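Only a single protein chain was left out; the remaining protein chains are all shown in position.
After this line comes subunit A, so read on.
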Amino acid sequence: MAHDTHDIHRSRAEFEFIKKKRAAEMRGQLTSFAMMIFLTLIAFTLVAADFSTYLIVPIILLLAAIQVVLQLYHFMHMSNKGHGMMAFFMFSGMFVAFMTIIAMVTIVWW
């Protein structure tokens, strides 16, 4: 049936091991979160500091891209096993997204 699953019987040691592994993963998530906060702070500070536009724009776009990679691969677990097809979906989506933006920005004018 659609909801069937195998029954799992873990030994105590096995259970403790998995629990510890998960706690370690959660600490990794906190590190990603700290990095995302840091990247956001840099982006806002750069803009508030009023540097040259040509310098700021590529940097904040890069910071956004890094933050999205952290979000996808850590928070959304795309780095875990069994996410090959999901990565294919997302990268196809991003490819079409990129082409859409390039097309609209270059051929649409007022």
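Note that in this section contacts are C-beta pairs under 8 Å (C-beta built on N, C-alpha and C of every residue); 3 or more make two chains touch, one makes a residue touch a chain; residues count from 1.
Note that in this section contacts and distances are computed from a predicted model.
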Protein name as given in UniProt for the chain not displayed, "Spore germination protein KA", "Cytochrome (Ubi)quinol oxidase subunit III", "ABC transporter permease" or "Succinate dehydrogenase / fumarate reductase iron-sulfur subunit": "Cytochrome (Ubi)quinol oxidase subunit III"
Missing-partner contacts on subunit A, residue numbers: 1-5, 7-10, 15, 18-19, 22, 25-26, 29-30, 33, 36-37, 40, 43-44, 47-48, 50, 53, 56-57, 60-61, 63-64, 67-68, 71-72, 75-76, 82, 85-86, 89-90, 92-94, 96-98, 100-101, 103-105, 108-110
